[in-house]
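Dropping the structure in here first, questions after.
The complex appears here minus one protein chain, its other protein chains still in place.
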Amino acid sequence: MFASFHAIVPMLCVTAAGFAAMVAEAFREKGEPMPIGPLGVVGLIGAAVSTALLWDRHATSFGVVTADNFGLFVTAILIVVGLLSLAISAPTVEREGLPRGEYYALMLFSLAGMMLMATATDLLVIFLALEVLSLAIYVLTGIRRDSQMGAEGAFKYFLLGGFSSAFFLYGIAFVYGLTGSTHLDRVGTLMAAQATSSGPLQILAVGLLLVGFAFKVSAVPFHMWTPDAYEAAPPAVTGFMSTGVKAAAFAAFVRVFLSALEPLIGGWSEIVWVLAAATMILGTVVGVAQTSIKRMLAYSSVAHGGYLLLALVSGNDTAKGAVLFYLLVYAVTNLGAFGIISVLETRDQANDRVTDYAGLWSTHPTLALMMTFFLLSLGGFPPMAGFIAKWYVFAAAIHAGYVWLAIIGVLTSVVSVFFYLRVIVMMYMSAPDADTRTTLPAVPQLAGAAIVISALIILYLGVLPTRVLEWAAASVSGII
Amino acid sequence: MGSEALLFWVFGLVTVVASLLVIAQRNPVYSVLLLIASFAGLSGLYVLLDAPFTAVTQIVVYAGAILVLFLFVVMLLNAPHEDTEEDIARLKTINAATARLRSGPLLFGALLAIVFVVELLWALRRITSAGRFDPDAADAVSSVSAIGRVLFTEYQFAFEVTSVLIIVAMVGAVVLARREPAGKKS
Partner (left out) sequence: MGLQAYLVLSAVVFCLGLFGVITRRNTIGILLGVELMLNAVNINLVAFGRFRGDLAGLVFPVFAIAITVAEAALGLAIVILLFRVRRTVMADHLDLLRG
């Protein structure tokens, strides 16, 4: 009888860890040290083991969750995101005196929601998962309760999220009205039957879902407040949300649009084309003008969403594999970069201006080196993993005949290198401010280890990507 | 005009007018109260659609819980009216600039909403085949026991996910809104 539970075991492990964190906090004596973060690690290891066991099994639970290889690959990415986020969160939680149990519990619940979103095959469940992960992240954004910016960022992010939820729900309502079902494979068959005479109602349904997803992956012009939320949240949370939300949202995006709504591709590919182009261009151009590293990385994250949209619009199997590989590389790289921002932050100072990084090479040589790796990977420099990831995305686009979009992608990548290089030059060439030398804190071991591991992963994926690329390519067949 | 059509117009009008006033009203307390009126209209429409369960849920959950919560927060924060004396004074001093500032989002919002309405109407006008109103189907969809059965069989997993969602919202609301305890926990 337990066979019907198989597909949800990974997210069950993570949810259980979240509850364990809450209970542990509740029964903690005042001042008693309690390893709450490690509880999350235990849950994530359980999720990793079950993901490995489920591989190639194609388990289905309750008819609404399917652990196909596509979903499991994204689950694996999310486990990596979770482990790295927990590691880089520890020093922040200590330093800021954040409510420990709640912080980790919310992070784990959010991860469980992301995993569910990546594996759900019913629009209602996808929507529920989206809400679970969003609500937890709104709270994490504002978790520094004495921070004015945190509260403002949380409010703006909440508003944007509520807005996009409404559009998404409206889209689901029309899909239901058209097909009488919210289950993706039934929607797919019925849409295929109607595709020959696709009327305005189909376009409306697709358009509304598209707006909902575009908000979630912060595509231009729906990116308005993403940089604000990214700047306001503690850097560890920003790292978590910029990577985890993207992975989960793109997984669902691919599942909904490239399987269930594939029959209507003529109706939406042009819109996504425009979104992708605008997102790449605006993310890059505005990113150049930023003086805060966090905001720069926020716009860079917008631009990376554009590259992923480029893969989405290409729509072939190469592109789906490229999305998976890209999400993995982007997650590790970005978490590493935000890990560094997070350890350089002190209680009173964010230390996130580009000028704060002047002379980092002479004060923290290892950190400077790691940051160089991450920035080069984000910019798509060989031999970093970012290069391979972009290469495959552009190759898929050209293969699908979207040459112009690929050209825009390459050009914006080149421009984006400029703002990554600016930071690198600052780190190596400029002398440190007299006072930064003393204010920069010592690096906590755990977070340091996470940063080094991230750097090793992107080097490995950059030099020997074949095995993981093959996994990614193998896991896209038979999505739904 | 049948009595059903008449009721549709009454409830529909209540909903739309109340919603309009929710948006137009500058005093948050009135806005909240008007929202209750709007949702009461919605409930009437649900009854017309043979969905008494949805209608009751709407009233119980919204009027009973959420709008009371809204009112509570409005009172707690003593949220001021928009266009307070301070605002009006500011309007007088930098009249033109402020007016332009205020009318910017207003125009944009109006434009966006109008474009959206036109698009929606255009799309909705062409519906031909989305099913017809079958009076005999009323029994099939309006039975509370049928809804309950489906909720705990077909939608069992979604139901459990909802429980996690509510826990997240609860923990989150407590974390954000509670007062800092005197002397932080170490």
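Here the chain labels run A and B in written order, and each chain numbers its own residues starting at 1.
As a working rule, a contact is a pair of C-beta atoms (placed from the backbone, for glycine too) under 8 Å apart; a residue touches a chain by one contact, two chains touch by 3 or more.
Here the structure is a predicted model, which is why all the values come from computation and not from measurement.
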Check your understanding: Touching the left-out chain: which of A:T119, A:S165, A:S259 or A:S475?
Key -> A:S165
Review point. Which residue, A:L124, A:V187, A:L344 or A:A358, contacts the hidden chain when the whole complex is considered?
Key: A:L124
**Study point:** Footprint left on subunit B by the chain that the document does not show
**Key:** 4-5, 8, 12, 15-16, 19-20, 22-23, 28, 31-32, 35, 38-39, 42, 45-46, 48-51, 53-54, 57-58, 61-62, 65-66, 69-70, 73-74, 76-77, 79-80, 82, 105-106, 108-110, 112-113, 116-117, 120-121, 124-125, 127, 130-134, 137, 140-141, 146-147, 150-151, 155, 158, 162, 165-166, 168-170, 172-174, 176-177
Review point. Going by the touch rule given at the top, which residues of subunit A touch the chain that is not shown?
Key: 124, 127-128, 131, 135, 138-139, 142, 145-156, 158-159, 162-163, 165-166, 169-170, 173-174, 176-177, 180-182, 224-225, 227-228, 231-232
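As a working rule, only the chains that are shown with their structure count from here on.
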Review point. Taking each chain's centre as its mean C-alpha position, how far apart are subunit A and subunit B in Å?
Key: 30
Check your understanding: For subunit B, which residues count as touching subunit A in their complex?
Key -> 119-120, 122-124, 126-127, 130, 154-158, 161-162, 164-165, 167-169, 171-172, 174-176, 180, 184-186
Point to revise | Residues of subunit A that touch subunit B when the two form their complex | key: 8, 15, 22, 30-31, 61-65, 97, 99, 102, 105-106, 109-110, 112-113, 116, 122, 124-125, 128-129, 131-132, 135-136, 138-139, 142-143, 145-146, 154, 177-178, 199-201, 203-204
